[in-house]
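With one protein chain removed, the remaining protein chains of the complex are shown where they sit.
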Amino acid sequence: MIRIVYLGRLADAAGKSESQFVSSSGDLDWPDILALLDDHVREGLADAVRDERVKVALNGEVLADREGLIARHGDEIAFLPPVSGG
Amino acid sequence: MIRIVYLGRLADAAGKSESQFVSSSGDLDWPDILALLDDHVREGLADAVRDERVKVALNGEVLADREGLIARHGDEIAFLPPVSGG
Amino acid sequence: MRDIRLLTQMFIPGTLIGPFTQANPGLGGVCTFVGEVRQDQGVEALELTHYEPLTLPGMHSLADRAFARFSLMGLLMVHRVGVMRPGEPIVCVSAAALHRRDAIDAVDFCMDHLKSAAWFWKREKRATQNGESQWHWIEPREQDHSDLARWHS
Partner (left out) sequence: MRDIRLLTQMFIPGTLIGPFTQANPGLGGVCTFVGEVRQDQGVEALELTHYEPLTLPGMHSLADRAFARFSLMGLLMVHRVGVMRPGEPIVCVSAAALHRRDAIDAVDFCMDHLKSAAWFWKREKRATQNGESQWHWIEPREQDHSDLARWHS
């Protein structure tokens, strides 16, 4: 099972704050995950996540190269839009 | 009667925190006051007050030109050395 | 003395600052900043979302940088998450040092980073024309970015 967490505006875009996927075919790479977002969460979510300002954390570590992401069973992925303060 | 107040190090130089003078001959100017300090308060006090960094207040107003000071009966003069913080 | 916390419940800054000051005997100065939810026209509530695995470690890393950059005796950094009402405190940063410059600058540094470089997402619930309320995400102000840039030299 792989857990995906949506923060800030992305929770609105996803319509929920997290999803869980069971990967029957093993590891998931970046294109696999974007496809899952559009097909199983909400149409357009993949585009929202593609925004260059969205950072990706794997198990609590922000990835320097998000497109190199490989998610395995038990992993937690977080999509982090720009922080908002003020 | 004219009251003179010594602040900071000048209270040490004067050996007291204030003096009072009765001016029998009317108003006192800057040279009169310096002479009084040396003769009636403590030798060397006039020199301490001549230090350019010492400011002079007349009745609570700091004088722009201290050497133009004229003190009259009822006036209060304060000698203000550089302030000290830290 | 170092005290870094995320709080999910309302807090009273005075109850943190007194003990913090006592815990740093010999200090020369303490600077404290408390931020509250402003009573802006029509704002009914503020919600701060965080991501636990990043937000608290990020605050600890910020505290490390403050200790490395300034001569501090102690640092208190407390941030609320969850839903808050106008007038409630959001953040309290307090720095104790021998000299005021370090205490004041450390608070300034921490606040600038908490405001625009910490893992918080903020939205406001505002009244609408028709009497209902809607949530709106808040973007950092330009001022927040320029404040932050001061520390990069």
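Lettered A, B and C in written order, each chain numbered from 1.
Definition applied: a residue touches a chain if its C-beta (ideal position, glycine included) is under 8 Å from a C-beta of that chain, and two chains touch if they have at least 3 such contacts.
These numbers come from a predicted model, not from an experiment.
Undergrad: Indicate each shown chain that the hidden chain touches within the full complex.
TA: Spelled out, the missing chain touches these shown chains: B, C.
Undergrad: Touching the left-out chain: which of C:104, C:117 or C:138?
TA: In the full complex, the listed residue that touches the missing chain is C:104.
Undergrad: With the missing chain put back, which residues of chain C would touch it? List them for me.
TA: 14, 17-18, 21, 25-36, 38-39, 86-87, 98-101, 103-104, 107-108, 111, 115, 143, 147
Undergrad: Since one chain has been left out of the picture, which residues of chain B touch it in the full complex?
TA: 5, 7-9, 11-12, 57, 59-60, 62, 76, 78, 80-86
Here is the rule we go by: only the chains that are shown with their structure count from here on.
Undergrad: Go ahead and name the chain pair joined by the largest number of contacting C-beta pairs.
TA: Of all chain pairs, the one joined by the most C-beta contacts is A-C.
Undergrad: For chain C, which other chain has the most distant CA centre?
TA: B
Undergrad: Report the inter-chain centroid distance for chain A and chain C in whole angstrom, where each centroid is the mean of the CA atoms.
TA: Chain A and chain C have C-alpha centres separated by 28 Å.
Undergrad: For chain A and chain B, let me know how many angstrom lie between their CA-based centres, rounded off.
TA: Those two chain centres are 77 Å apart.
Undergrad: Among the residues of chain C, pick out those that touch two or more other chains and give their numbers.
TA: none
Undergrad: Please output the residue numbers of chain A that touch at least 2 other chains, ranges allowed.
TA: none
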